[in-house]
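Let me begin by handing over the structure; questions about it come next.
Missing here: one protein chain of the complex. Every other protein chain is in place.
Right, chain A next:
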Amino acid sequence: MAARGHVQDPNDRRLRPIYDYLDNGNNKMAIQQADKLLKKHKDLHCAKVLKAIGLQRTGKQDEAFSLAQEVATLEPTDDNSLQALTILYREMHHPELVTKLYEAAVKKVPLSEEYHSHLFMAYARVGEYKKMQQAGMALYKIVPKNPYYFWSVMSLVMQAISAQDEKLAQTMFLPLAERMVEKMVKEEKIEAEAEVQLYFMILERLGKCVEALDVVRGPLGEKLTSELRSRENKCMMMYQRLQLWPECNALSYKLLLKNPDDWQFYLSYFDSLFHLMDKSWSQPEEGEHCVEGPVQTTVAEAVKFVVDRMEEQDKKESRPLRGPYLACLELIHRLRQRGCPDEKELGDPLELMVQFFGKFGDKPCCITDLKIYLHLLPPEQRSQFKNRLGELVPLGEAGEDGFGFPGDTKALQRHLCVCQLSRALGLQHALDTEGKLRLITELKAHYHHGLQFGKSCLKTELQFSDMYCLMAAHVYIDLWTETGDENMLWQCLGMLEEGLSFSPSNAQFKLLLLLLFCRLGAFQPVVDLYSSLDAKHVQHDTIGYLLTRYAGSLGQFAAASQSCNFSLRFFHSNQKDTSEYIIQAYKYGAFEKIPEFIAFRTRLNQSLHFAQVRTERMLLDLYTEADVTLSLEESVKAMGVCPEEDDIPWDNMRDNRDLTVLVSWDPKDRELTEEHRRLSLEEESVWLKVRALTLRLLASLALLGHAPSPWNSDKTNENGISAKSSTLQTLLSQLDQTLETAAQITEKHTQYPFLGPPSSRLASALSSGSCHCQASALQLSLTLRELETTGLDDSSELQTQICNAFKSSVAQLQEMLSRCKGEVLEMKDGRLKTQPSLLETLVFFVETVCVVLWVASYSANVLRPLKSSLQKKKKKKKDSSTAMPVVMCGFQEWTGSLHGVVTQALDHVKGQEASLTALKLAALTLEEGYSQTQEECGFTRAAMDKVQTSYLGSLQEMGDLLRKRADSLKSLKI
């Protein structure tokens, strides 16, 4: 902890043990020590604050807060108290209180540089830009140091960035910032690089690109030294914005001569060239030439430039650069786009790509490089291209199996690259089933053969031949998706498991295994696979979806909850973490980073995945716990869900998922497109909306349930209740609308690439019938609400309506349950067949049972007082002949039927468990007809066992939950 500088101060000596206890996490002792000290020294405020920190860290927030406020109201000005309070408020997530603290302190000690600077930082933490601007100037007036002045300037820029009104930014904040900097320039007071950077940033945002260029190219620009090529980069940016194509072209040319491998400058070189051609620009004959040097304006010049660069590389003895050769293909691509015949000057794309392969075919990135330009080949040249490449791969004599193998890793890489290219050209997809099976055999043979080169590899390294294994897996998946033959999938799993045993760090193997197990509905093996990826922090946002999409939907609620927690922990720390570094950026003058950090924080806060895990986590808690340990109402209150509040940024949702994390060499027409991304986000958002509305509806139901009955309460309460039921009504109609949109979306039947985003749960939710059953159950709660107000007399129509709703909810549940029937795993004709969709449907059924039972419990709460008042009346009249009202009978019948459905469901689950357990996978013969080695069969068997165990796990978890729900039925007597 801070503030232990002055050894002389006796208070420091006294406080030290408390600091030490806190530092060591010994909060109890810290509190005791503080108490001891406070007995002797009542006015040692800091001891109180330190005690409050101890209290806060032991979960006594309220006590800590009031203790802190005792000190804060005294407006302390001692360092120790101020810093301790700052720490405490930050831990309490109340950074705004720190500003109050230092506002008071600077009032009392107006000349303190330190307190003013703390005040500035406190404002920065909460983003009070205007106050920051003032605080920065106040600081500068006390101590005229440049950084303080520029803190104030930057705060103006932040006001501009955050202004809702762009006009205000352009006419007020930015011009003011500009004038402030200009003043310093005129007075020749500019000192640091950061100040020039900031000046540039302001001019750029003002669109004053000419002025910005002058700054960069002038004497101030000489200060821009930290970053490599800082001045050139900034000039280039401005040339492009100003469309100064001659300058852009000349500078690109110059930079490429220096580094002919820097791709960005080829792009700007070609861009500028074509702009100049379009404008028929010509070199001015006399006078001013381009400041950046010679400009190239013709295709001929560009062709020569690229050819020269290639020749330069050709002459090199070692390590030629790829840039020039790819630039040549890029130029052909662009010329072709423009319909320019000059592309022939550069040569035939096929020959150029063969040449490229000759030079770089042994590099693993060769496929990534060439993939971009495969479209330059006409379809009829594809096979020819592949054959030409094959000639450049040195393979040994073909053995019995007809395959020749590479003699070293370079030859292996070349051969692999040809396989990758032929996949990317669509040649693998064009094969028939027989051809694909033969291809798999070949790839496997190469995989196993290649393992010999990596015998000495550490387990952190990849095997040289790993990618053969991965590609064979892709072909297996092709076969599975085309023919539906599940054996392909089992063999694929076996092969990947085998691959992982030789290459335990291969993330691609793990990712694909993970995806396949999920598709098979087996979540248990996924947990270990994911954790062995060691995904952390921001990766929870980018690849966490792989876990959270499936865990809950497959009924592994405990694992689902845990996966949500991993992600939530990351998101919740984000807010606090980023603020700290925004402040650091001010301190170090990294002004460009400040808006970047803020945008980053926003991107995380608006993450689709964040909203999903937030919602799913709460729903999971309700499904597994509400009315089991706590009542629904208590659960909802503990979560702090407010039915009226929607905290999801629907209009600004950010999809941070990394949807290309799985390697793919598929041809362009099978790749993930922007349209896929858009559709996936749309689908996930609608599903999220369904879930978020369900959650809020449940919260609404819980609060409705607690409302006192109208006849023993006054009018104001009645208003309260009608407000609650109108919330429920509003949410229900929103749910209806969302379900309509959902139906439209699922009608599109969007298919994503196998290695792309998983489909959302939307389609299966709708087809399971769960959404509509839940919605009508919730609607029923509203009708019951009505009965509560109307009473039993004169409500026969309403009662009949309710009874019908009771019956129809049972029928809906029955129907859902019937959709769960079937064998999730069975042996048929010596083959293993899975039906993972049955598991998903069962999960929806279980979730819906929970919802219906909560509504039933609410109904019981409504009917109970009605019944008892009826009985009172009966006693008075001593009339035993009055028949029981329809709704009461209906309710009893309903709970009976619900009990019946839940029992049936339990029997079904038990039956499934029994048949799963009885399934002896060992009896399965795997070898027949397929070219699997004994080892591979072993791995396939292991994968099958994992699937079987996982299914059992899911069924057990569903069964347990159903049993708990069946118990809660007992309390529904009225």
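Throughout what follows, contacts are C-beta pairs under 8 Å (C-beta built on N, C-alpha and C of every residue); 3 or more make two chains touch, one makes a residue touch a chain; residues count from 1.
Following the convention adopted for this analysis, contacts and distances are computed from a predicted model.
The unshown chain of the complex is recorded in UniProt as "N-alpha-acetyltransferase 20", chosen from "Ferredoxin-2, mitochondrial", "Proteasome subunit beta", "N-alpha-acetyltransferase 20" or "aldehyde dehydrogenase (NAD(+))". Checked against the full complex, the one of A:K39, A:K186 or A:R319 touching the unshown chain is A:R319.
When you scan A:A192, A:C365, A:A558 or A:C889 for touch with the missing chain, the hit is A:C365.
Only one of A:E285, A:E317, A:D534 or A:D793 touches the absent chain when the whole complex is considered: A:D534.
Listed by residue number, the positions of chain A touching the unshown chain are 225-228, 261-264, 319, 321-323, 326, 330, 363-365, 367-369, 371-372, 458, 460-462, 505, 507, 533-539, 541-543, 573-574, 577-578, 580-581, 584-585, 587-588, 590, 592-593, 596-597, 599-600, 603, 656, 658, 661.
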